[in-house]
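Here's the structure we're looking at; comments come further down.
Right after this comes chain A.
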Amino acid sequence: MNFAYFLSILVFSPLLGILVLSFLPKTQESLIKMVGFLATLPALLLSLIAYFQYRAGANLEGLNEKVSWIQFGNSEQLGNLFSIDYELGLDGFSLIMIVLTAVLSTLAAIASIHIKKEWKGYFMLFLLLEVGMLGVFAAENLILFFIFFEITLIPTFFLIGKWGYFEKENAAYSFLIYNGLGSAVLLIVIMVLFARTGTANIDALMAVMNADNPQLVAQISEDMKMGMLIALLIAFGVKLPIFPLHSWMVRVHVQAPPSIVMLHAGVLLKIGAYGLIRFGMGIFPEQFQSLAVLLAVLGVVNLLYGAFLAFIQTDFKMVLAYSSISHMGIVLIGLGALNEAGIQGAIFQVVSHGLIAALLFFLVGVFYERVQTSNIQNLGGLAKGMPITAGFLLAGAMASLGLPGMSGFVSEFMAFLGLFKEMPVLAAVGAIGIIMTAVYLLRAVLGITYGKAHRDFAGITDMRKFEFVPVLVLVGLIVLIGVYPSVLSEPLTSTLETIMLGIGG
Partner candidate 1 sequence: MDLETLLSYEWSIMAPEFIILGVATALSLLDLFMPKSQSRKILGWLGFAGILAALVSLLGLVGHGTESILLDTFRLDSFAKAFKLLLLLGAAMVMLIAISYEPNDGLEEFRGEFFYLFMAGLLGAMIMSSSGDLITLFVGLELLSISSYILAGMRKRNIQSNESAMKYVINGSIATAITLFGMSYVYGLTGTTNLKAMAGFLTSVFDEQHIYLLGLAFFMIVVGLSFKLATAPFHMWAPDVYQGAPTPVTAFLSVVSKTAGFVLLVRILFSIFANTPSGDAQGLPMILSLQDYIAFLAGATMIIGNLIALRQRNIKRLFAYSSIAQAGYLLVVIATMSLFMFDTLWFYLGAYLFMNLGAFAIIQYVTHKSGSEDISEFAGLYRRAPFLAIAMAIFLLSLAGIPGTAGFIGKLNIFMGALVPQEGHYVLVSIMIATTVVSYFYYFGVMVQMFFRPAADTQKVKLPAALTAVISISIVATILFGVAPNMAFDFLQGNFNQFTDFFQ
Partner candidate 2 sequence: MTFSGEFLAFMSLALVAVIGGVLLLNLTKVVHMVVALVFTFVSIAGIYVLLSAEFVAAVQILIYSGAITIIMLFGIMLTRHNDTSEPQTGRWRKLLLFLGVLGFAFAVYIGIYNLDIAQTPTDLHVNNTEQIGIELYSKFIIPFEVTSVLLLVALIGSIVLAKRDDEKEAEEE
Partner candidate 3 sequence: MSAVPVQAYLALALILFCIGLYGALTKRNTVIVLISIELMLNAVNINLVAFSKYGIAPSITGQIFALFVITVAAAEAAVGLAILIALYRNRQTVNIDEMDTMKH
């Protein structure tokens, strides 16, 4: 982190891959795959460097970048108002998200080996998607955030629509329209804030919105703040997703190629939580407090709704999709608790579910490629032919259901710890979800791996060497966080302090 434009280079490094790919002939399959994989490495490397230097005590502010970008209206008359800078920056939270993104991108690039056609286009879009995701977390102002947010939308649409399964186009459209609406609502909020305060910088906004006598271009009433927060909730609620805005996500998880679902479930959904925490809590702390109960209730509803629906799905991907909904409920529960434990739990859950979902979907990809189905009823006894895959699948399920020693437990525990302090009865209802999680996951995973084989899976091979890499890395990280959670909690300390200061906790 000693050179200039560190963050820009980090964020835009995958573009290099796109550039190289555009000169490669379409037919060079293995070369394209290799380039696609290699292009994810600079970002990974740089993000890890940043992480370890931060852990070693380096200051993240040194990474901030600011270049004047757009000035609306006449700068002589308006001064600093209505100017948008290109500004990137990191804090503990976004750093973690960037590391998560970089790691999952690299792993998903490996998982992309299962892609069957048009690798060149695939990897170009894939890398563009990575740029968008990295940018979302590095953006220091709302407009930039939004731009990167939308940049993730387009490649994902194509990646789902072209390389997905049978109903891919349907899923792609579903994705597009829901997320389009979500981002539209988000844009309104961003623009109202920008138009009324004249700035889009997140820190500046937080300062302005929480000042006693703010200097505004136009007044913002309390009702309006509330309205904006609710709009934010809807916008990020689509992404997260919050019941009842979730149905697109199920479709995407089922239809998209596994490597993309890894990124989708691992990172893209998390943008919703990231946004709620950064913007919802940061900019509207007072309003957020009055919505806390609603959030917690929504969280419990998500948790239970997802769990109960996951319980009766026959397709394993559907189970995982609803499981994602259920797990995102825990994020909401943590946020609704609105205390240190809760928020930290929510952030942990964001990371943890990112890893776990990526792991599970990767494994789905692995066995789907071999048996051509993910329907539980058509599977069974897979542990015989693919003991290692089955073992990891079970490990993934255990992580997902919150087994101690794995990351899922830490986050779930903290979120509930937080909620029990504020709303014990609600939390107790939510605790049913913990049981249900075990119920549906075991039903599904055991249905696939244990018992009698539904048909003869003779001749299927277990995981190949390269497939071990993502799995081992993911399991390693999951266990690392589960056993030594300080790897996450320490970088988060200052971010959490800021948030708690805002909400007066």
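Just so it is clear, contacts are C-beta pairs under 8 Å (C-beta built on N, C-alpha and C of every residue); 3 or more make two chains touch, one makes a residue touch a chain; residues count from 1.
Regarding selection, all candidates are chains of the complex that A comes from, given by their letters.
Keep in mind it's a predicted model, so treat the numbers as computed, not measured.
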**Report entry** Complex member touching chain A, one of 1, 2 or 3
**Finding:** 1
Report summary line: Within their complex, chain A touches candidate 1 through residues 68-75, 82, 121, 143, 146-148, 150-151, 153-154, 157-158, 161-162, 169, 172-173, 176-177, 180-181, 184-185, 187-188, 191-192, 194-196, 217-219
